[in-house]
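FYI, not all chains are in this one, though none of them got moved.
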Amino acid sequence: MVSFECDYIAGAHPAILRSLIETNYEPLPGYGMDHYTESAKAKIRKACGLETADVEFITGGTQTNAVVISTMLHDWEGVIAASSGHVNVHESGAIEYTGHKVLSIPEKNGKIDPEDLRNYLVRFYSDATHEHMVFPGMVYISHPTEPGTLYSKRELEELSGICHEYNIPLYLDGARLGYGLMSKDTDVTLEDIARLTDVFYIGGTKVGALLGEAVVFTKNNKPAHFMNSVKKRGALLAKGRVLGIQFDTLFTDDLYFRISKHAMDMAGKLKEIIISKGWEFYIDSPTNQQLILMNEEQMAELGKYVTFDRWGVYDEERTIVRLATSWSTSDDDLQVLRDAPL
Amino acid sequence: MVSFECDYIAGAHPAILRSLIETNYEPLPGYGMDHYTESAKAKIRKACGLETADVEFITGGTQTNAVVISTMLHDWEGVIAASSGHVNVHESGAIEYTGHKVLSIPEKNGKIDPEDLRNYLVRFYSDATHEHMVFPGMVYISHPTEPGTLYSKRELEELSGICHEYNIPLYLDGARLGYGLMSKDTDVTLEDIARLTDVFYIGGTKVGALLGEAVVFTKNNKPAHFMNSVKKRGALLAKGRVLGIQFDTLFTDDLYFRISKHAMDMAGKLKEIIISKGWEFYIDSPTNQQLILMNEEQMAELGKYVTFDRWGVYDEERTIVRLATSWSTSDDDLQVLRDAPL
């Protein structure tokens, strides 16, 4: 069955598997001390246009969010997120497990509105009882967001400015960063993100790797003894090579960008199919995830041809359905959907 | 200066001090194993009309909330609270510190609307991804609520019914319970609360004690090895007598109810003064806390005569001002306010 369920239904990009095979018998030190990991870090720093960045690799997105947020927050602080943010909704309380509150702000198309952020901070510091409250100690945004939207460069600049003004880091969750960067509807580059955020991660799991995310600390702000904190959270991989080799491959010859671009081309075609079918969009997404509304009958019919994801409840009759492309989506896959008699 | 700042500006009711003096030289075992503590528990069980209740004493409200919630939740669960709930706003993240999320529902006059609760639960279990989310494992309500409102018996029955249906405990934070029970606008008794909730606490700190709250587990549901969990959270008092003697006194000859009744009589008069002055209410409170709106100028003037609390920001010009009565408020205190030329 052709699958549009999500962007992690396949294994890894074949170039990655090739690299794993080619390096397989080379004895390498553990815990990320190998030269492939070093090479991957250097390539990522270069791609970010930031030679001073600190790059670290972690196995998955929730793990990364928990590690980054809990090592960067002070004891008395929490992290601000959109109410729809992954850390607020879909991580089974992983942030709270580290002892920190997620301070939610009503989402707007999956994003934090800079005006809302400023109001939150102004109000917090004008509250006489804020010494009994959780201090806002970081701002978390996802880009692309959970429903697939993107921040504009202007919005990122505003968020970054506010964070700078209040002296708290801006953290960008880039689980699907490649798809965001290769969208034709974005004015944001990787260099912009490295410049405007204090820390972010470049998602691998959803962009062609077997697993792995690359955290980039952009302001000489990697937490002290970071490896210890990673280990303490059970997130240190013995065979760090598994992450290093994959990211080294992804950042060789722009592979990360090329496969993201492919996925976005496929997403453009997917969008055309959706429009031609007359299906209703839930939200206007410029990235690889397209969210549409369907009732049970429609989903039953669609399910005969392709797999998809029930993304959420919309109303009593309709469900939000996710159709996603990825590096592995082919024109043949799209043709199946196009030909489906719905 | 006469103080209407809050209900914990004075020491303890004189009867409590007398008891502490009279028992002072009696050697008693520590950690709540003394006979005064036993006596206090028996009296509270009786007042609740529930001979099978388990009663435990803890020093303060936030401590109590953290202990009760974290020992009753399962690992995968969080606690539902109104967005304005004390655990969600004013405990510096004490619940999250125990590794659990506070799942907030928009407040209505400081309360959780039973309909909103039901919708939350229905929606949660219909969400295909709820295995990646925090399970609702308890419902937290405060009574009186933070802004001083009260649940009706009907509302408590509805909340209790929903919790029962979903098999999750209903927990009532009674930091100011006495004032709620003695309100002339309530149809809820202590027996009702013992019957309708799974666990609740009877506030001492704000109702005449030096410190201390009495937790009541109503359904043979005291967590196993509770004393150990209390100790682990740093909440076990060596001289448990300090709590036992105070609650033994508070529940002798209805002292707890009598002093709460006094505070409510004073609150009634306070309300009349507010009306006569033409001050604007922020919310209609049937309990001992009256919230009104004032601008800076008004507050400066008021501050010449009495102390009050800046409860929160209302808008750019006005602040929500709290005036509270307690067991120690006197007619003379009220007269000062009445005479204030505002």
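For the reader, a short list of remarks on this structure follows.
Labels A and B are assigned to the chains in the order they are written; within every chain, residues are numbered from 1.
Assume contacts are C-beta pairs under 8 Å (C-beta built on N, C-alpha and C of every residue); 3 or more make two chains touch, one makes a residue touch a chain.
Predicted model, so just to flag it, every value in this text is computed and none were measured.
The full homomeric assembly consists of 4 copies of the same chain, 2 of which are present in the displayed coordinates.
Note that in this section only the chains that are shown with their structure count from here on.
Residues 76, 78, 89-93, 96-102, 104, 123, 126-129, 132-134, 309-313 of chain A touch chain B in their complex.
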